[in-house]
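Next up is a structure, given as structure tokens.
Apart from one protein chain that is not included, each protein chain of the complex appears where it belongs.
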Amino acid sequence: MNNLSINDIIQISNCEVINLQSKDIKFSGIAPLNRANKEQISFLINDKYIDEIFSSQAGAIICSKKTAELLGNKVAAGLIVSDNPHVTLAKVSQKFFKPLHPFHGISELAIIDKSAEIHPSATIFPFVFIAPGVRIGANSVIYSNCFIGAASTIGDDCILYPNVVIREGCRVGDRCILNPGAVVGGDGFGFAADTNENVKIPQIGGVLIEDDVEIGANSTIDRGALFDTKIGRQTKIDNLVMIAHNVVVGELCFIAAQVGIAGSTIVGNKVVMAGQVGVAGHVKIGDKVTISAQSGVSKNIPPEQFWGGSPARPYKEWAIYAATLNKIVKQTNKKS
Amino acid sequence: MNNLSINDIIQISNCEVINLQSKDIKFSGIAPLNRANKEQISFLINDKYIDEIFSSQAGAIICSKKTAELLGNKVAAGLIVSDNPHVTLAKVSQKFFKPLHPFHGISELAIIDKSAEIHPSATIFPFVFIAPGVRIGANSVIYSNCFIGAASTIGDDCILYPNVVIREGCRVGDRCILNPGAVVGGDGFGFAADTNENVKIPQIGGVLIEDDVEIGANSTIDRGALFDTKIGRQTKIDNLVMIAHNVVVGELCFIAAQVGIAGSTIVGNKVVMAGQVGVAGHVKIGDKVTISAQSGVSKNIPPEQFWGGSPARPYKEWAIYAATLNKIVKQTNKKS
Partner (left out) sequence: MNNLSINDIIQISNCEVINLQSKDIKFSGIAPLNRANKEQISFLINDKYIDEIFSSQAGAIICSKKTAELLGNKVAAGLIVSDNPHVTLAKVSQKFFKPLHPFHGISELAIIDKSAEIHPSATIFPFVFIAPGVRIGANSVIYSNCFIGAASTIGDDCILYPNVVIREGCRVGDRCILNPGAVVGGDGFGFAADTNENVKIPQIGGVLIEDDVEIGANSTIDRGALFDTKIGRQTKIDNLVMIAHNVVVGELCFIAAQVGIAGSTIVGNKVVMAGQVGVAGHVKIGDKVTISAQSGVSKNIPPEQFWGGSPARPYKEWAIYAATLNKIVKQTNKKS
């Protein structure tokens, strides 16, 4: 945990500071409005908590322009005014809390093939297995019990937490975070059914994970049958998510926990899927689509739509459907 | 596997023995009514099987008072009469079958930071990584390929099966069991969306797991954003369950496989969630609530209620709703 001056903070995230009583204060961390002290920074992201701002002991508060105008001089704390206070909070928070790793350097208890190229600034924990032809970029950290298969590459500034498996022929970009137990490049689920056997179809594609992707704990991204399964840059995937073979997920998506996307489906950019959504194989989800929790998507969704239900449909349609059924049920039971 | 006398059994679980032909017999194990022999103990938990009691060869049968009165002298076996035969069965069974671990002591092939305090009676398998400041209590067993992050603590008499990951700053109480692949303290899913990037919000809370908790294989309990995610004492969590950041789960709950609980939700005591239930973020589930399988909970549930459906509602309401719709569909299709 680092201490930060107000100038450090202004530089991190383009924002304006008003009302601050002293520029000399060194901030020690971040806390919610009702718990922060004078050496801490707090934040107002959700307007629900605006009343707490008046009694907060925080030294400074990150808020929106609108909030700052509303508050005027009524608040004791300094205001860190931002066009996007959520982003400012995240960036300031990253400066306070840099991940500390409990091992540094390249362990002699890791097995690293001679042909692997490990950047000298990378960290390889004990009990890691690195196969031939692997490349690992600058500052990347590979925790204990990870496995990286032949010819797979990891970019710069990545963190692979313990027990992550990257099988052969996969590519991971820069600044990716793979949480514990994530599996990249496991075999896709491909078989040909005969009368008395199910013949495995070799899965000879890989997985391409672009820059700034995060993958949650114990999530699985299968390798492609013939070509690569792909996860676009800045896409964030939560825990226990299943991405099947040949799926292409676009950029800047959020995929919440326990979502499953079946084989060969194409997901656009800035798509948001809430928890436990299921998407059938071979469908197309347009850019900026949002899908509500537990929905079951079995057909294409045009861009910029909000869908829900199982089978999924446009959310408004789904809401009217559900409300109408509730009404019909009530009327039926009143009569009888 | 140990042999037990009837006196051993009476001491384990407060119960009364009637009808037993000899007190000298040493019981060798437990088996269902239709498979037990004279050296084995059987049980009647589910009244469906009461007829099997008459033909059972078991040496003794664990049953309720009601069953014992009903049976009187009509059964050859001794009866171990208990207020809660299920609990008696569990406790007797625990005496017969103590887990045997295939390694003892502290392996020289584990990496253990000098500052870690490992109780001398604990077992650390090979290929375990233990970070600085970790504490591990008496008799706890840490299987191979586990990882325990900085300053995390494990209480007494715990078992961490292979490939369990506990990241930094987490606390696990006494007598906890973590099944293989469970992940405690992975990063919560917190990001601030900007136009062209999703900025990670550092997750600086930890996870607090109280005493006597069990966590299933490959389940994930994320660390809190600012404070601890918490699992209350005696709560049992099945496999592939997702508990998101900031969630507080009370005591004595049962959470079945593939349940997902989204961020900041508060779950009371003695709550039961059946398989594949999804609970939205920021809701409150009251004490003693039961939720049926695959339900989708999006709002608060008052205590002691039984809910079901997606969106979930009181189960009776849900049942009437479903039955009414079925009726309406039938009538509609009769007319046409």
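When the chains are written out, they are named A and B in that same order, and each has its own residue count from 1.
Throughout what follows, contacts are C-beta pairs under 8 Å (C-beta built on N, C-alpha and C of every residue); 3 or more make two chains touch, one makes a residue touch a chain.
Since the model is a prediction, treat every value here as computed from it, not as a measurement.
If you put the hidden chain back, the residue from B:Thr67, B:Thr123 or B:Asn179 that touches it is B:Asn179.
In the complete assembly, the contact with the undisplayed chain comes from A:Ala131, out of A:Ala31, A:Ile118, A:Ala131 or A:Val271.
For chain B, the list of residues touching the undisplayed chain reads 30-32, 84, 86-87, 89-91, 93-94, 96-97, 99-100, 102-103, 109, 125-127, 143-145, 161-163, 177, 179-181, 212, 214, 216-218, 234-236, 238-240, 252, 254, 256-258, 275-276, 293-294, 310, 322, 325-326, 328-329, 332-333. For chain A, the residues in touch with the chain missing from this view are 111, 113, 127, 129, 131-132, 145, 147, 149-150, 163, 165, 167-168, 181, 183, 186-187, 189-194, 196-202, 204, 218, 220, 222, 226, 240, 242, 244, 258, 260, 262, 276, 278, 280, 296, 298, 310-311, 320-321, 324-325, 327-328.
We take it that only the chains that are shown with their structure count from here on.
In the Cα superposition of chain A onto chain B, the rotation angle, rounded to steps of 5, is 120 degrees.
Separation between the centroids of chain A and chain B, computed from CA atoms only, is 29 Å.
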